[in-house]
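Below you will find the structure I want to go over with you.
Removed from the display is one protein chain of the complex; every other protein chain stays in position.
The letters A and B name the chains in turn, as written, and every chain counts its residues from 1.
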């Protein structure tokens, strides 16, 4: 058995590869071989360290030394100094920007504190189908602590002191919600877990239920104890079969272990949880619509007040919280309100899970303290933009959020800042767009989603969004006018102002924020009938560059509609009246002769 | 399983479970085992995590390597599914991404058997609440 005693880990992420990390690896290998060290030291590529700004990254193990901005010519020095002489190459160490101190171990780097896993603490760590692994990681101890040591009022006080706000999008203080529901007198109350996650690209709730279902069960029981409810309901979309299965398994285990049912932990408190399936309607994430759906009625919102805390499921006081909100509860009880409120910003405490998607290298689920900037999320954690393209915008808050530009990259993420910037927290979808994305099309895309998902109850959302969408289609087809741009703005304002529920009140956000931040793109579509990103088919043309065309006839032979003509070995020509803009010629051309204009 | 009837019962169970986990991790005990966790959330399964997990179980068994393969939830590295975490007693856990059957075999043959890391390690970029 070969026993390497040292490993050199070279970042193989897209960003670092662009900065010659391949060459760095090769240099290490060759130089180690020359020195005969290739049996002792192993060089490997890793995935993205997520610290692309300081790339390429090289990490030496086992001593965890972390070198940044390594150049191919630095490998020799690292081998000679670090590996042979045991002295760290100081100039390549990461410097703390505040203190200018050099940091050797990656664990001590601020960078590694960018993600803090509270809600996701057990996801990807424990076996979700084994309750004992959950218990082994402090599971159900928060429930036990509440039942044994805290009164419901004291528990609520802890949640209030922690500053936890609803993670489903609204950001309502959780402790206050519990307190209000507690104060309403009723013979029966309900705890409802909103697992009707519907934002495009968002899947944090599903991941929590799949990876750590017991944390939600435990938190629901704590909530039941606090508000005086003996029944809990999880409203989950039927499209989440694995989450449902894991949750069912977890519920059965919790009952078996006596952590659900009558007289939990000998306290006299009893709690039971049932699952209700949703048919996958986005609007059912709105709590009144969710409750109607659970009651077997049409899933549409009703005017608040009355709030569910007064009159909810079956007319009884009902506390509705989102999956992620619940997942935060046990650690708050276990580690205390002060611990939780030490994370985050003044008004937004704790962490937030985001589903990073779009034109970003490290698509995935991340959890960062409130107050982390968009730049840190996108560049440090997300590994930057795919294929080295330019960042254009990030869309937060799901379909009802807004598109934020580079101007907002350094905005600390919290509920209030995002709102002020014209977007919102939402449930935590974060979709990154690059220079190839047409912002008019993006607004159209999001509006299509809200159009499909509108319940149709109120006029502005039902008809207004339809009209907004029609105007956007008109613009992307090159038929728009300046007046249409004004109409978009005016109609959006009315829709926001008059819609019944949060869906309609926020649905024009993608339109308004793109109008605010990318007006020039709208104007280009309307005035010069051009799509600057080259995405709107109706506005682009494929043309052949006479200089580059060799007359190979490949495009001619592949064009499905016979729009291309020309003699062999002389420049070809595309008849724009016949072209259907399928892009086949563009893909086939080996000489870069076909251009999009 | 008898029901947990009090907080004290719960704590006892927790200590038992934790000591079991520690034994596994520390590796200073004859019972120590190599542990592999496969990220088996919807995203992982969709990318073939089930096949990877089955392959790991069969292959390790076939080669007579004493290892425990368990499932876990989403690790968050959706771009690199299927992902697995390899825990060799006495060492830092390592996460591998894009683990298909070929990669899984490479991990068994090189990392597990020869203690030779292979390409495709995903650096862990978060801290846990206990840190």
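Here is the rule we go by: a residue touches a chain if its C-beta (ideal position, glycine included) is under 8 Å from a C-beta of that chain, and two chains touch if they have at least 3 such contacts.
FYI, contacts and distances are computed from a predicted model.
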Q. From the names "Phosphate-specific transport system accessory protein PhoU", "Multiphosphoryl transfer protein", "ABC transporter ATP-binding protein" or "NADH-dependent [FeFe] hydrogenase, group A6", which one matches the UniProt record for the unseen chain?
A. "NADH-dependent [FeFe] hydrogenase, group A6"
Q.
Among the chains you can see, which ones touch the chain that has been omitted?
A. A
Q) Taking the entire complex into account, which one of A:75, A:345, A:454 or A:509 touches the absent chain? A) A:454
Q) Which of A:36, A:86, A:305 or A:560 sits in contact with the chain that's absent? A) A:305
Q) Which residues does chain A use to touch the chain missing from this display? A) 281, 283, 298, 300, 302-303, 305, 451-467, 470, 487, 490-491, 494, 496-500, 505
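In this section, only the chains that are shown with their structure count from here on.
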Q) Between chain A and chain B, what is the gap in Å from one C-alpha centre to the other? A) 25
Q | Touching residues on chain B, where the partner in the complex is chain A | A | 1, 3-7, 9-11, 13-14, 17-18, 20-21, 37, 39-43, 45, 70-80, 83, 85, 92, 97, 113-123, 125-129, 131
**Q.** For the chain A and chain B complex, residues of the former touching the latter
**A.** 1-4, 7, 9, 11-12, 42, 44-50, 59, 61-62, 106-107, 111-118, 120-130, 132-133, 135-136, 138-141, 144-145, 147-148, 203, 206-208, 210-212, 240, 242-243, 256-259, 265-266, 331, 335, 361-367, 381
